[in-house]
Structures are given as C-alpha cells and as structure tokens.
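Here it is, the structure in full.
Our next item is chain A:
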Amino acid sequence: MANLVIENVKKRYGQNEILKGINISIETGEFLILVGPSGCGKSTLMNSIAGLEEVSDGRIMIDGQDVTFASPKDRDIAMVFQSYALYPNMTVAENISFGLEMRKVPKEEREKEVSRVADMLQIGHLLKRKPAQLSGGQRQRVAMGRALARRPKMYLFDEPLSNLDAKLRVEMRTEIKKLHQKLGTTIVYVTHDQIEAMTLADRIAVMKDGEVQQLGTPQEIYDDPANLFVAGFMGSPAMNFIPAQVVEQNGVCALSLKTQSNVVLPFPKPDALSGHLGQTVLLGLRPEMITEPQPHKEGLEFVVKADIEVEVTEPMGADTMIVTRIENAEVNCRSNPAYSAQPGDTIAMMFDTSKAVVFDCETEERLDK
Partner candidate 1 sequence: MTTKSANSGSGMTQSRRPARLSLADWMPKLVMAPTVITTIVCIYGYMIWTAVLSFTNSRMLPTYKFVGTAQYERLFENDRWLVALSNLGVFGGLFILICLFLGVMLAIFLDQKIRAEGAIRTIYLYPMAISFIVTGTAWKWLLNPTNGIEKMMIEFGFEDFKFNWLSDPDMVVYCLVIAAVWQASGFVMALFLAGLRGVDGEMIKAAQLDGAGIFTTYRRIILPSLKPVFFSALVILSHIAIKSFDLVASLTNGGPGYSSDLPANFMYTHAFNRSQMGLGSASAMVMLGCVLAILIPYLYSELRGERHE
Partner candidate 2 sequence: GEVEVLHWWTSGGEAAAINVLKQEMTDAGHTWKDFAVAGGGGESAMTVLKSRAIAGNPPASAQIKGPTIQEWGDLGFLTNLDDVAAKGEWDTVLPSVVSSVMKYDGHYVAAPVNVHRVNWMWANPEVFKKAGASIPTTWDQFITEAKKIKAAGFTPLAHGGQAWQDATLFEAIALAKGSDFYNSAFLSMSDETLRSQDMIDVFSTFKAMREFVDPGFSGRDWNIATSMVINGEAAMQIMGDWAKGEFTAAGKKAGIDYVCYPAPGTSGQFTFNIDSLAMFEVDSEDAQMAQQDLARLILEPTFQETFNLNKGSIPARLNMPRDKFDTCAHASMDAFLASASTGDLVPSYAHGMAVNSMVQGAINDVVTNFFNSESMTAEEAVDKLARAVKAANM
C-alpha cells in the first residue's frame, strides 16, 4: 500500500559497481517482478529498498518520502530473504510471530496469525521445530511465513518459491496472488520462474549487469522485447534467433531463411526492414511459432510452411521440442507429441511470423519498434 520510486540508485562493493543507476517507479498496490541473470543485482536492489544496504548514490522514496537513509524498521517492509535468514534459536512459530511481536500485536492475535499463515504454507505440523530440523523447502516456507504474517506497506520477495515442488509452488503462487488482490499491498518479487513472472506480475523489470533493460507488463516484455537480451531471457525455451537476410518480395521487405528448402517469410512490419535490405538481421521467433503444420492456421497471412531437418527431439510431456539448425543457429520448435519425428528426418513445419521481431546483429537492439 505504498508507491515506490527508485531514482538513479547505485551501489558499489569496493571497485565493483553492482547497481549502475537503477530507475524504477511503481504505483501503490502494484506487483513488480524483477528478473535477470544470476548476479545481476536483484538481491542487492531488494536490500537497498529495504534499507539493509546503504546505497552509494541515488534516492529511494516510499509514499513520497525520501527513505534513502531511513532505518529498515521505519520503512515498514517485510522481506523474504533468498538465503532465508531464519532465526536459528527460535522455533518456527516464534520465527513467524517475531515480527508481529515487535509491532506489539497481542499474543492471541499473534497465535491466530501464526496458525493462519502456517496453514496456508502447509507447515502447521512443524511449528515447534527449530529451523535446523527442517528440509530446504520447509525452511523457505518459514521464511515466507515470517513475511506473510505481517501487514506491511510493502512486501519484498527474493525468490521465495525456488525450493518448492511444482505443485506446492503453484498453490503458493495462487496464495500470493490472492493475498495481493485482497490486501493490495505493493510487492516487489524476484523470481526465475517464467510462469510465476508472467502470471503474477503487473509489471516486470528485466535487469542485466546492474541496469534495467526493460520495464513493462508481462505481455509487453514477452511480445515486444526492447532488445535481444530481453527477448532471449524471457520465455522458456528461449526465443529463437535466426539470421535472416532482408529481401524484397512482392514489393515489400521480407526475410529469407536458409532452411532445407530456402524459404522467405513475410514480416508484419516490413517498413522497419527497408533500411536493411540485403543485410542480415536476426529474426526472433518463439518456439511455439514454429509448429507442426496445423490445418486451422493454413493460409493465414504470416504463416509459411517449410522443411527442416530434425537434429534432436526432446519430449517434454505436453509438447515435444524439435531442434533444428538454421544458418548455424539452433532453433527450437514446439510440436505436438503426436507429430513424431526422428533425428535426421526432414519434416515440414509451419512458421508463424505474426509475432516475430527483428534485431540488429551488432547492436542487438530491436529494429522494428
């Protein structure tokens, strides 16, 4: 229930500049997800927001107040630490209720709250244990519990579900979503789980090397990535980047691919390519856009069929990944498991470029913005 403005925040450890001027501004009640490669500075940024690390430069404002130098306990923030940071000498119940106790919540209420949170996190039977007697996932849930028991102005979650099994993670994700909807508390959340990011976030900030690469809604990030890094980072399996030559076809620019059969793909924004005619650009095409031929897509404007040579197939349950190679780039295609193929086979696939994007080979920036 607070808005957060991060202005040009920098953080150095000795020589290393870890945060290189972060600017993020989020609204009251927004759910911001931070993603980025390991070591890009997510935890450091979280710590700075919470006031646990002094920033080297810049300003942090919560609810319009400059809190850059406020002490953590005055910021009214609850956080789940990536490393849990449980109190080893306290039981699980004590760990969870400590924050409430500090805020002078009466004992009865605390107990109610503890049991509520414990039920939600399915750790009710562990309340009397010490952290050392818990499994990894149980510890992580206690860390969650400690934050969730409180009603702060803002939650910071640093990879809170990474050690949970898929089933539990889905349940927890739902709980967090519900909680957010109910309380409307501002949340900043680090995750490496794409589905978590896509389903939970109001907006996603993609970081790299201490800089924010793109800040936008999940759909924006997914469909309209600012650069090659963002495009490649979000989505699993990652977007395919296929070197393609800009050619002219029927008077408009299109992209020529050297698959088994040479194929020319139409492009939704041909004008963006006009300046690059004859050059090679990188075509970004997500795996689900290269599928087995699907009758109902046949004949659509940006759909083209082409033959590819299967290098590897990877069954993944619901889908099978078919890996091929185009112009020396590995390309993943998502097909129905029923569409069977063997490595070495040449099969027909359907390329749907309606959502394709293109990048400059050198600068790695989007060309079609």
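Note that in this section a residue touches a chain if its C-beta (ideal position, glycine included) is under 8 Å from a C-beta of that chain, and two chains touch if they have at least 3 such contacts; residues count from 1.
For anyone wondering why these and not others, all candidates are chains of the complex that A comes from, given by their letters.
Values in this document were obtained by computation on a predicted structure and should not be read as measured data.
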Complex member touching chain A, one of 1 or 2
1
Mind listing the chain A positions that touch candidate 1 in their complex?
47, 50-52, 71-73, 76-79, 81, 83, 85-90, 98-99, 102-103, 130, 132-133, 146, 150
